[in-house]
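Missing here is one protein chain; the remaining ones are kept as they sit in the complex.
Lettered A, B and C in written order, each chain numbered from 1.
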Amino acid sequence: MQLFNLALGLLLLMTLGGGIWRALRGPSAADRMLSVQVFGTAAVAVLLLLAQAFGQAALRDVALAFALLAAVTAVAFVRRAWAEEVDCDPE
Amino acid sequence: MILSDYVAAVLLLVGVFFFLAGTVGLVRFPDVYTRLHALTKSDNVGLGFVVMGLAVEAESWFVVGKLLLIWMLVLLAGASVAHLIARGATQRGVRMWTD
Amino acid sequence: MDRLTLVLWIFDSVTGLGLLLLAGWALASPQLFRGIILFVAFSLMMSIAWVRIDAPDVALAEIAIGAGLTGALLLAALSRLGDSEPTQESMNRPIERSYRARTFRSLTASLLAAVAVALVFLILALPGDSEGLGAEVAASLDASGVSSPVTAVLLNFRGYDTLLELLVLLLALLGVWSLGGLPAQPVSPAVLVLDTLARILIPVLLLSSAYLLWAGTHAPGGAFQAGAVLGAAGVLLSLAGWQVRQRYTGVTLRLLLIAGPSLFLAFALYTIVAGQSLLEYPPQRAGVMIVLLEVAATLSIGTTLAALFVAEGPRNKEGQ
Partner (left out) sequence: MSSVPLFALVGAGLFCIGLYALIVYAHLLRKILAINVMGSGVFLVLATLADRTVNAAPDPVPHAMIITGIVVAVATTAFALVLMLKVAEKTGRAELPDERTG
């Protein structure tokens, strides 16, 4: 079960790559913000799987903090970033 | 392996499948609104299945409660932020994909 | 077991490679906004790395401070920069292509590559195992008043580090204030969804802060993580467009800011007067003293971080 959980965690780590690709590619600011959304869910799942695999209860607290702070960061992006970026820049 | 192990394994696999589907949508879909839709919904469902899979094997009710709390928070934040991003994109004139 | 090692090795390699790539992309990004997004992703990835290096305490601090607060600070600065910057052009000025500039860059790059190689050799030359101070910390853990080794080091064995750190935070805020602070950001119109989100998330953030503070005595957590989560609650309030009433930004604010450092200084004086060395608590009272210190430090850290985010100068009675 430990190996299974870790393998799934590795798969989810790869899905973070999709989010990073979107952050690099854009094209609009909104697209780039999606990467924070990906981290807010997939990385939480990775941490929960690691917590189970190693029997470290503390990692669940880390996942909780992750969920909360990812939300605050995402709000910061929406509220503070939008004055800056030119949307729809051609690819 | 006992029965609960199989149940947990199936739930976790379903969860990871939803995550992968969401990522495919994020990478392949044509505009920000469709990407947002694919990503937010399937990732939150995916996390829900992962949480359920882990809850089956959790050592105590306290852990189950904490897992559910984390999922609720992610649901709440994910839905609200998705709304805010879509709203901001509309106001900034990001056009929807039509074809 | 063998397959387990392999999966873990792949996991770590992916994380490590991801960190290097994200750092490179974040710094080389032509647009600053994209750079900041990638930097936040880098910090979030760092916290996964901390988990893998057996440092859940650091992972918590990295998430709350490194990713959450630093990201918010960078974005707020970028949006303020937008007003004073005349054109996009000067911000995204293309890298100079002149012969001289190119030579300078390649020289720097090769020099730093040499530094990197030297560092790699140094790291590989280190002995694979070391005693460390873990055993000594474990031996005196009983006398420290808490059962979490990291908290014991932070608040008891190396308490002076933490005292100075609180002073650094306070000094940073005083520095910002003595530069006159920054003009208030225009309040964006309230959004119902954001308002509701804040109304739900802020109690949860406060509760989590208290939980992390309590957990810090026996598990990963403690004053810094709790303070950072408290600060994040303040940041969220400010982002949602809420304002603190004028009458709380005077004496009340200042008392909160100095609560942690002054209690620390008081304890330091007490231990010296009582004939012990600096911040050497009597073992039977150490637990109570550490909890008091942590509560005060959490309040001060949270308030200072939130004030650093708002970054407006202090308001006097006259409302200036």
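In this section, a contact is a pair of C-beta atoms (placed from the backbone, for glycine too) under 8 Å apart; a residue touches a chain by one contact, two chains touch by 3 or more.
Note that this is a predicted model, so its numbers are computed, not measured.
The chain that is not displayed touches the following shown chains in the complete assembly: C.
Checked against the full complex, the one of C:A41, C:L154 or C:A219 touching the unshown chain is C:L154. What subunit C contributes to its contact with the hidden chain is residues 8-9, 12-13, 16, 19-20, 23-24, 26-28, 32, 35-36, 39, 42-43, 46, 49-50, 52-55, 57-58, 61-62, 65-66, 69-70, 73-74, 77-78, 80-81, 84-86, 90-91, 93, 95, 104-105, 108-109, 112-113, 115-116, 119-120, 123-124, 126-135, 137-138, 149-150, 152-154, 157-158, 161-162, 165, 168-169, 171-173, 175-176, 179, 181-182, 222, 224, 228, 301, 305, 308-309, 311.
Following the convention adopted for this analysis, only the chains that are shown with their structure count from here on.
Of the two chain pairs examined here, A-C and B-C, it is A-C that is joined by more C-beta pairs in contact.
Distance from the subunit A centre to the subunit B centre is 11 Å, each centre being the mean of its Cα atoms. Computed centre separation for the pair subunit A/subunit C is 19 angstrom, with centres defined by C-alpha atoms.
One finds 28 Å separating the Cα centroids of subunit B and subunit C.
Within subunit C, the positions touching two or more other chains are listed as 194, 197, 201, 204. Residues of subunit A in contact with two or more other chains: 19, 29, 33, 57, 64, 68, 70-71, 75, 78. The part of subunit C that touches subunit A in the complex is made up of residues 3-4, 7-8, 10-11, 14-15, 18, 22, 25, 31-34, 36-38, 40-41, 44-45, 47-48, 51, 56, 59-60, 63-64, 67-68, 71-72, 75-76, 78-79, 82, 88, 185, 188, 194, 197, 201, 204-205, 208, 211-212, 215, 219-221, 225, 229, 232, 235-236, 239-240. Residues of subunit C that touch subunit B in their complex: 191, 193-194, 196-197, 200-201, 204. The residues of subunit B lying in touch with subunit C in their complex are 73, 76-77, 80, 83-84, 87.
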